[in-house]
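Entry: chain A
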Amino acid sequence: MRLRTSIAALGWWICSGVPALAQGHAAGISAGLPPPATVPQRIVSMNLCADELVLRLAAPGTVRSVTWLARDPLISNVARQAQQVPVNRGLAEEIVPLQPDLVVAGTYTTRTTVALLKRLKVPVLELDVPSNLSAALQQIRRVADALGRSAEGAAMVADMEAALARVQAGSKSGPEADRAGAAPSPRPVAAVYSPNGFTVGAGSMVHELLTRAGLRNLAAERRIDNYGRLPLELLLVAQPDLLIMNAIDDRPPALAYEVLRHPALRQAFRPAQIVTVPPAWWTCAGPHLVDAIALLARAAQEAQAQQGSATRSAHAAVPP
Partner candidate 1 sequence: MRLSACDITVRAGATPLLRGVSIDAAPGELLGLIGPNGAGKSTLMRVLAGVRAADQGQVLYDARTAAQIGRRALAQRLAYLPQGGGSAWPLNVEALVALGRVPHRGAFGAADEAGPAAIARALDATDLSALRTRTVTTLSGGELARALLARTLAVDGDALLADEPVAALDPCHQLEVMGILRQRADAGGTVIVVLHDLALAARFCDRLVLLHGGSVAAQGRPDDVLTDERLAQVYRVRALRLRPDLASPAAVLPWQRVASTEPFLEASP
Partner candidate 2 sequence: MTRSASVPVTAWPPRSRRATGASPRLLLGALAVALLALLVVSLGVGRAPLDLAAAAAQWWRGEQTLATLVLTELRVPRALLAILVGGSLGLAGAALQGLLRNPLAEPGIVGVSSCAALGAVIAFYSGWSVAVPLALPFGGIAGALLAVLLLYALAGRNAGTLTLILAGVAINGFAGAATALALNLAPNPYAVTEIVFWMMGSLSDRSMTHVQVAAPLILLGLGLLATSGRALDALTLGEDAAISLGVPLARLRAQLVLGTALAVGASVAIVGAVGFVGLVVPHLLRPLVGHQPSRLLLPSALGGAVLVQAADIAVRSIPLGAELKLGVVTALLGAPFFLWLVLRLRQESAG
(Lines give C-alpha, C1' and ligand atoms only; values in the text may rest on other atoms or scores of the structure.)
Protein backbone atom coordinates (compact mmCIF):
# COMPACT_ATOMS: atom_id res chain seq x y z
CA MET A 1 0.00 0.00 0.00
CA ARG A 2 2.80 2.32 0.85
CA LEU A 3 4.93 1.26 -2.03
CA ARG A 4 2.22 1.62 -4.57
CA THR A 5 1.85 5.22 -3.66
CA SER A 6 5.54 5.75 -3.79
CA ILE A 7 5.89 4.25 -7.19
CA ALA A 8 2.80 5.95 -8.47
CA ALA A 9 4.40 9.16 -7.43
CA LEU A 10 7.69 8.30 -9.01
CA GLY A 11 6.07 7.04 -12.16
CA TRP A 12 3.99 10.16 -12.40
CA TRP A 13 7.06 12.28 -11.86
CA ILE A 14 9.08 10.45 -14.43
CA CYS A 15 6.43 10.39 -17.06
CA SER A 16 5.30 13.93 -16.68
CA GLY A 17 8.56 15.59 -15.84
CA VAL A 18 11.48 13.88 -17.39
CA PRO A 19 10.24 13.85 -20.97
CA ALA A 20 11.75 17.29 -21.32
CA LEU A 21 14.95 15.47 -22.03
CA ALA A 22 13.29 13.20 -24.53
CA GLN A 23 11.63 16.00 -26.40
CA GLY A 24 13.85 15.72 -29.36
CA HIS A 25 13.46 11.99 -29.55
CA ALA A 26 9.86 11.47 -30.42
CA ALA A 27 10.68 8.12 -31.86
CA GLY A 28 12.38 7.05 -28.69
CA ILE A 29 15.79 5.61 -28.04
CA SER A 30 16.48 2.00 -27.84
CA ALA A 31 19.56 -0.12 -27.72
CA GLY A 32 19.04 -0.67 -31.41
CA LEU A 33 18.57 -4.40 -31.24
CA PRO A 34 18.25 -6.39 -34.44
CA PRO A 35 15.34 -8.83 -34.47
CA PRO A 36 16.45 -11.82 -32.46
CA ALA A 37 17.52 -14.88 -34.28
CA THR A 38 15.59 -16.93 -31.79
CA VAL A 39 12.59 -15.92 -29.76
CA PRO A 40 13.74 -15.04 -26.26
CA GLN A 41 12.72 -17.62 -23.68
CA ARG A 42 13.99 -16.06 -20.51
CA ILE A 43 12.72 -12.50 -20.46
CA VAL A 44 13.34 -10.23 -17.53
CA SER A 45 11.82 -6.80 -17.09
CA MET A 46 13.37 -4.19 -14.83
CA ASN A 47 10.99 -1.32 -15.36
CA LEU A 48 7.33 -0.83 -14.54
CA CYS A 49 6.33 0.24 -18.02
CA ALA A 50 8.33 -2.57 -19.51
CA ASP A 51 6.56 -4.98 -17.17
CA GLU A 52 3.23 -4.17 -18.71
CA LEU A 53 4.34 -4.59 -22.29
CA VAL A 54 6.31 -7.72 -21.55
CA LEU A 55 3.48 -9.37 -19.65
CA ARG A 56 0.96 -8.45 -22.28
CA LEU A 57 2.98 -9.34 -25.34
CA ALA A 58 5.35 -12.16 -24.43
CA ALA A 59 4.55 -15.79 -24.99
CA PRO A 60 3.29 -17.53 -21.88
CA GLY A 61 6.05 -19.01 -19.73
CA THR A 62 8.81 -16.92 -21.25
CA VAL A 63 8.77 -14.18 -18.64
CA ARG A 64 11.18 -14.99 -15.86
CA SER A 65 10.82 -11.89 -13.73
CA VAL A 66 9.18 -8.52 -13.54
CA THR A 67 9.58 -5.69 -11.06
CA TRP A 68 7.85 -5.84 -7.72
CA LEU A 69 5.88 -2.71 -8.64
CA ALA A 70 3.94 -4.66 -11.21
CA ARG A 71 1.92 -6.34 -8.50
CA ASP A 72 0.50 -3.09 -7.17
CA PRO A 73 -2.95 -2.64 -8.72
CA LEU A 74 -2.92 1.11 -8.18
CA ILE A 75 0.02 1.74 -10.47
CA SER A 76 0.16 -1.38 -12.60
CA ASN A 77 -2.29 -2.54 -15.21
CA VAL A 78 -1.01 -6.10 -15.14
CA ALA A 79 -1.15 -6.73 -11.43
CA ARG A 80 -3.00 -9.99 -11.83
CA GLN A 81 -0.57 -11.35 -14.36
CA ALA A 82 2.37 -10.25 -12.25
CA GLN A 83 1.21 -12.46 -9.42
CA GLN A 84 2.18 -15.50 -11.46
CA VAL A 85 5.72 -14.33 -12.06
CA PRO A 86 8.65 -13.86 -9.68
CA VAL A 87 9.57 -10.28 -8.95
CA ASN A 88 12.86 -8.39 -8.82
CA ARG A 89 14.03 -5.06 -7.52
CA GLY A 90 16.37 -4.27 -10.37
CA LEU A 91 19.48 -5.43 -8.57
CA ALA A 92 22.23 -7.13 -10.54
CA GLU A 93 22.46 -10.00 -8.05
CA GLU A 94 18.84 -10.84 -8.79
CA ILE A 95 18.98 -10.51 -12.55
CA VAL A 96 22.22 -12.23 -13.48
CA PRO A 97 21.44 -15.61 -11.88
CA LEU A 98 18.27 -15.77 -13.94
CA GLN A 99 20.48 -15.98 -17.04
CA PRO A 100 18.11 -13.90 -19.13
CA ASP A 101 18.33 -13.84 -22.90
CA LEU A 102 16.53 -10.53 -23.04
CA VAL A 103 16.32 -7.80 -20.47
CA VAL A 104 13.96 -4.88 -20.89
CA ALA A 105 14.84 -1.83 -18.82
CA GLY A 106 14.19 1.90 -18.66
CA THR A 107 16.71 4.41 -19.92
CA TYR A 108 16.70 6.41 -16.71
CA THR A 109 16.69 3.82 -13.97
CA THR A 110 18.78 0.86 -12.82
CA ARG A 111 21.75 2.20 -14.73
CA THR A 112 24.40 0.23 -12.90
CA THR A 113 22.63 -3.06 -13.39
CA VAL A 114 22.16 -2.36 -17.08
CA ALA A 115 25.82 -1.48 -17.46
CA LEU A 116 26.81 -4.73 -15.82
CA LEU A 117 24.45 -6.74 -17.99
CA LYS A 118 25.85 -5.16 -21.12
CA ARG A 119 29.36 -6.05 -20.05
CA LEU A 120 28.16 -9.61 -19.63
CA LYS A 121 26.85 -9.46 -23.19
CA VAL A 122 23.24 -9.88 -22.16
CA PRO A 123 20.89 -8.35 -24.71
CA VAL A 124 19.26 -5.31 -23.16
CA LEU A 125 16.41 -3.34 -24.63
CA GLU A 126 16.17 0.12 -23.12
CA LEU A 127 12.89 1.96 -23.20
CA ASP A 128 12.59 5.66 -22.72
CA VAL A 129 9.46 7.49 -21.71
CA PRO A 130 7.42 8.26 -24.81
CA SER A 131 6.33 11.86 -24.99
CA ASN A 132 3.44 11.35 -27.35
CA LEU A 133 1.05 8.68 -28.55
CA SER A 134 2.80 7.78 -31.76
CA ALA A 135 6.02 7.26 -29.84
CA ALA A 136 4.09 5.05 -27.44
CA LEU A 137 2.71 2.97 -30.29
CA GLN A 138 6.14 2.70 -31.82
CA GLN A 139 7.51 1.55 -28.54
CA ILE A 140 4.87 -1.17 -28.35
CA ARG A 141 5.86 -2.38 -31.80
CA ARG A 142 9.54 -2.33 -30.96
CA VAL A 143 9.08 -4.31 -27.79
CA ALA A 144 6.92 -6.81 -29.63
CA ASP A 145 9.62 -7.20 -32.26
CA ALA A 146 12.31 -7.76 -29.68
CA LEU A 147 10.12 -10.36 -28.05
CA GLY A 148 9.57 -12.05 -31.37
CA ARG A 149 5.85 -11.32 -31.10
CA SER A 150 5.40 -8.75 -33.82
CA ALA A 151 1.96 -9.98 -34.66
CA GLU A 152 0.68 -9.51 -31.15
CA GLY A 153 2.26 -6.08 -31.07
CA ALA A 154 0.61 -5.04 -34.27
CA ALA A 155 -2.71 -6.32 -32.97
CA MET A 156 -2.40 -4.32 -29.79
CA VAL A 157 -1.57 -1.19 -31.75
CA ALA A 158 -4.47 -1.75 -34.07
CA ASP A 159 -6.85 -2.20 -31.15
CA MET A 160 -5.63 0.96 -29.58
CA GLU A 161 -5.96 2.95 -32.76
CA ALA A 162 -9.47 1.70 -33.25
CA ALA A 163 -10.47 2.50 -29.71
CA LEU A 164 -8.93 5.92 -30.07
CA ALA A 165 -10.86 6.55 -33.25
CA ARG A 166 -14.09 5.65 -31.47
CA VAL A 167 -13.36 7.98 -28.62
CA GLN A 168 -12.51 10.86 -30.87
CA ALA A 169 -15.49 10.28 -33.06
CA GLY A 170 -17.70 10.23 -30.00
CA SER A 171 -16.42 13.52 -28.80
CA LYS A 172 -16.77 15.18 -32.14
CA SER A 173 -20.36 14.14 -32.46
CA GLY A 174 -21.29 15.41 -29.08
CA PRO A 175 -24.68 16.90 -28.39
CA GLU A 176 -23.40 20.41 -28.98
CA ALA A 177 -22.19 19.71 -32.49
CA ASP A 178 -25.49 18.07 -33.36
CA ARG A 179 -27.50 21.13 -32.68
CA ALA A 180 -27.92 22.64 -36.06
CA GLY A 181 -26.61 26.09 -36.55
CA ALA A 182 -25.01 26.40 -33.13
CA ALA A 183 -21.31 27.15 -33.28
CA PRO A 184 -19.37 24.54 -31.31
CA SER A 185 -18.33 25.77 -27.87
CA PRO A 186 -14.65 26.38 -27.44
CA ARG A 187 -12.85 23.39 -26.08
CA PRO A 188 -12.70 23.36 -22.30
CA VAL A 189 -9.48 24.31 -20.55
CA ALA A 190 -8.01 21.72 -18.23
CA ALA A 191 -5.26 22.12 -15.69
CA VAL A 192 -3.31 19.11 -14.54
CA TYR A 193 -2.24 19.47 -10.93
CA SER A 194 0.32 17.17 -9.36
CA PRO A 195 1.98 16.93 -5.99
CA ASN A 196 4.09 19.98 -5.19
CA GLY A 197 2.00 21.96 -7.60
CA PHE A 198 3.59 20.62 -10.72
CA THR A 199 1.74 20.59 -14.00
CA VAL A 200 2.50 19.23 -17.48
CA GLY A 201 3.44 21.39 -20.40
CA ALA A 202 3.34 20.91 -24.12
CA GLY A 203 5.47 18.12 -25.53
CA SER A 204 4.53 15.58 -22.90
CA MET A 205 2.39 12.49 -23.15
CA VAL A 206 -0.24 13.85 -20.82
CA HIS A 207 -0.54 16.93 -22.95
CA GLU A 208 -1.33 14.82 -25.96
CA LEU A 209 -3.88 12.83 -24.01
CA LEU A 210 -5.61 16.04 -23.07
CA THR A 211 -5.58 17.32 -26.59
CA ARG A 212 -6.96 14.14 -28.03
CA ALA A 213 -9.68 14.15 -25.41
CA GLY A 214 -10.78 17.51 -26.69
CA LEU A 215 -9.26 19.64 -23.96
CA ARG A 216 -6.92 22.56 -23.90
CA ASN A 217 -3.93 22.34 -21.58
CA LEU A 218 -3.72 25.39 -19.34
CA ALA A 219 -0.01 24.94 -18.84
CA ALA A 220 0.63 24.84 -22.57
CA GLU A 221 -1.37 28.00 -23.12
CA ARG A 222 0.63 29.68 -20.40
CA ARG A 223 3.76 28.36 -22.00
CA ILE A 224 4.95 26.39 -19.02
CA ASP A 225 7.40 23.91 -20.35
CA ASN A 226 7.32 20.24 -19.70
CA TYR A 227 8.38 20.36 -16.13
CA GLY A 228 7.01 23.35 -14.40
CA ARG A 229 5.26 24.47 -11.28
CA LEU A 230 1.95 26.17 -11.35
CA PRO A 231 1.51 28.39 -8.30
CA LEU A 232 -1.82 27.89 -6.62
CA GLU A 233 -2.78 31.51 -7.04
CA LEU A 234 -2.25 31.39 -10.77
CA LEU A 235 -4.24 28.19 -11.01
CA LEU A 236 -7.18 29.77 -9.24
CA VAL A 237 -7.07 32.95 -11.21
CA ALA A 238 -6.86 31.15 -14.52
CA GLN A 239 -10.17 29.47 -13.78
CA PRO A 240 -9.77 26.32 -15.86
CA ASP A 241 -12.90 24.35 -16.57
CA LEU A 242 -11.45 21.13 -15.31
CA LEU A 243 -8.90 20.24 -12.67
CA ILE A 244 -7.22 16.95 -13.37
CA MET A 245 -5.37 15.10 -10.68
CA ASN A 246 -3.93 11.67 -10.05
CA ALA A 247 -6.27 9.38 -8.18
CA ILE A 248 -3.78 8.70 -5.44
CA ASP A 249 -4.85 7.79 -1.98
CA ASP A 250 -2.78 10.31 -0.11
CA ARG A 251 -1.72 8.10 2.71
CA PRO A 252 1.06 7.92 3.68
CA PRO A 253 1.20 11.67 3.97
CA ALA A 254 3.70 13.98 2.38
CA LEU A 255 3.97 17.72 2.20
CA ALA A 256 3.81 17.35 -1.56
CA TYR A 257 0.14 16.52 -1.30
CA GLU A 258 -0.72 19.43 0.94
CA VAL A 259 -1.25 21.82 -1.93
CA LEU A 260 -3.64 19.35 -3.53
CA ARG A 261 -5.79 19.44 -0.43
CA HIS A 262 -5.77 23.18 0.00
CA PRO A 263 -9.24 24.44 1.00
CA ALA A 264 -9.07 27.03 -1.76
CA LEU A 265 -9.20 24.30 -4.40
CA ARG A 266 -12.36 22.84 -2.94
CA GLN A 267 -13.95 26.25 -2.90
CA ALA A 268 -12.87 27.24 -6.39
CA PHE A 269 -13.87 24.03 -8.18
CA ARG A 270 -17.17 22.21 -8.01
CA PRO A 271 -16.83 18.47 -7.45
CA ALA A 272 -17.91 17.89 -11.04
CA GLN A 273 -14.99 19.95 -12.23
CA ILE A 274 -12.42 17.73 -10.57
CA VAL A 275 -11.36 14.70 -12.57
CA THR A 276 -9.17 12.03 -11.08
CA VAL A 277 -7.35 9.62 -13.33
CA PRO A 278 -5.92 6.36 -12.01
CA PRO A 279 -2.18 6.74 -12.24
CA ALA A 280 -1.79 3.35 -13.90
CA TRP A 281 -3.70 4.60 -16.92
CA TRP A 282 -1.39 7.30 -18.03
CA THR A 283 1.97 6.35 -16.64
CA CYS A 284 3.14 3.85 -19.26
CA ALA A 285 2.69 3.07 -22.90
CA GLY A 286 -0.09 0.57 -23.24
CA PRO A 287 -3.75 0.07 -23.99
CA HIS A 288 -4.86 1.99 -20.93
CA LEU A 289 -3.72 5.22 -22.46
CA VAL A 290 -6.84 5.12 -24.54
CA ASP A 291 -8.92 4.51 -21.42
CA ALA A 292 -7.43 7.66 -19.97
CA ILE A 293 -8.32 9.58 -23.09
CA ALA A 294 -11.85 8.24 -22.93
CA LEU A 295 -12.20 9.32 -19.33
CA LEU A 296 -10.92 12.76 -20.13
CA ALA A 297 -13.12 13.01 -23.18
CA ARG A 298 -16.24 12.27 -21.16
CA ALA A 299 -15.24 14.93 -18.67
CA ALA A 300 -14.63 17.31 -21.53
CA GLN A 301 -18.08 16.70 -22.96
CA GLU A 302 -19.75 17.30 -19.63
CA ALA A 303 -17.79 20.48 -19.19
CA GLN A 304 -18.88 21.65 -22.60
CA ALA A 305 -22.48 20.89 -21.74
CA GLN A 306 -22.13 22.90 -18.55
CA GLN A 307 -20.63 25.76 -20.49
CA GLY A 308 -23.43 25.81 -22.93
CA SER A 309 -26.34 25.72 -20.52
CA ALA A 310 -25.32 27.12 -17.17
CA THR A 311 -24.72 30.79 -16.67
CA ARG A 312 -21.39 31.60 -15.28
CA SER A 313 -21.41 33.07 -11.79
CA ALA A 314 -20.08 36.56 -11.78
CA HIS A 315 -16.40 36.57 -11.07
CA ALA A 316 -14.52 39.64 -9.95
CA ALA A 317 -12.69 41.47 -12.65
CA VAL A 318 -9.26 40.02 -12.57
CA PRO A 319 -6.90 41.59 -15.06
CA PRO A 320 -5.48 39.00 -17.43
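Candidate selection criterion: all candidates are chains of the complex that A comes from, given by their letters.
The definition used in the following text is that a residue touches a chain if its C-beta (ideal position, glycine included) is under 8 Å from a C-beta of that chain, and two chains touch if they have at least 3 such contacts; residues count from 1.
Being a predicted model, the structure only gives us computed values, none of them experimental.
Visitor: Tell me which of 1 or 2 touches chain A in this complex.
Guide: Only one option touches chain A, namely 2.
Visitor: Taking the complex as given, what residues does chain A use to touch candidate 2?
Guide: Residues of chain A touching candidate 2: 2, 5-6, 9-10, 195-197, 229, 231-234, 236-237, 239, 251-259, 262-264, 267-268, 314-319.
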